[in-house]
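So, subunit A:
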Amino acid sequence: MEHLGFLFAAYAIIFSVIFVYVVFLWRRQAALDAEVSALEARLHALKDAASKSEASPRPK
Partner candidate 1 sequence: MSPFAAVLRKDLRLELRGGNSTLSLVALSLMVMAVMVFTQAEAKSHDAESAAAAIWIAMVFSGVIGATRVLTAERENGCIRGLLLCPIDPAGLYAAKLCAAFIFMAIAEAAAMLMMVLFFNLDFGVPLLRTAPILMLGALGFAAAATLLAAISSRTRAGDMILPILAVPIYVPALIAGVRATAAALGGAPMGAIAQWLKIMVAFDILLVTAGCLLFEYAARED
Partner candidate 2 sequence: MNRNIRTIVAAATFILMIAALFMVFDYAPTEADQGIVQRIFYFHVPCAWVAFASFGIAALSGILYLWLGDRIWDDLEYAAAETGMVFCTLVLVTGSLWAKPIWGTWWTWDSRLTTTFILWLMYGGYMMMRASADDTAQTARFGAVIAIVAAADVPVVIASVRLWRTIHPAVIVTKEGGHGLEDPRMVAALLVSLAAFTALYGWLLMLRFAQLRARTRLGALAREIALAYAAAGDD
């Protein structure tokens, strides 16, 4: 049962690194979602502007 510490450390590191990477992916996903929201807002603004002035043709 000697060297149990090494075995424990190895497995602990494997799982914590993978966990940290998943957290990192998750945070980037949040940033991506924020970007989608910003784009949606821009699209809404575009639609509003289009409905206000029907005279000039605008993109949907």
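Some points to look at:
Simple rule for what comes next: a contact is a pair of C-beta atoms (placed from the backbone, for glycine too) under 8 Å apart; a residue touches a chain by one contact, two chains touch by 3 or more; residues count from 1.
If you want to know what made the cut, all candidates are chains of the complex that A comes from, given by their letters.
A quick note: this is a predicted structure, and the numbers were derived from the prediction, not measured.
Between subunit A and the candidates 1 or 2, a touch occurs in this complex only for 2.
Interface residues of subunit A, counted against candidate 2 in their complex, comprise 1-4, 6-7, 9-11, 13-14, 17-18, 21-22, 25, 28-29, 32, 35-36, 39, 42-43, 46, 49, 56-59.
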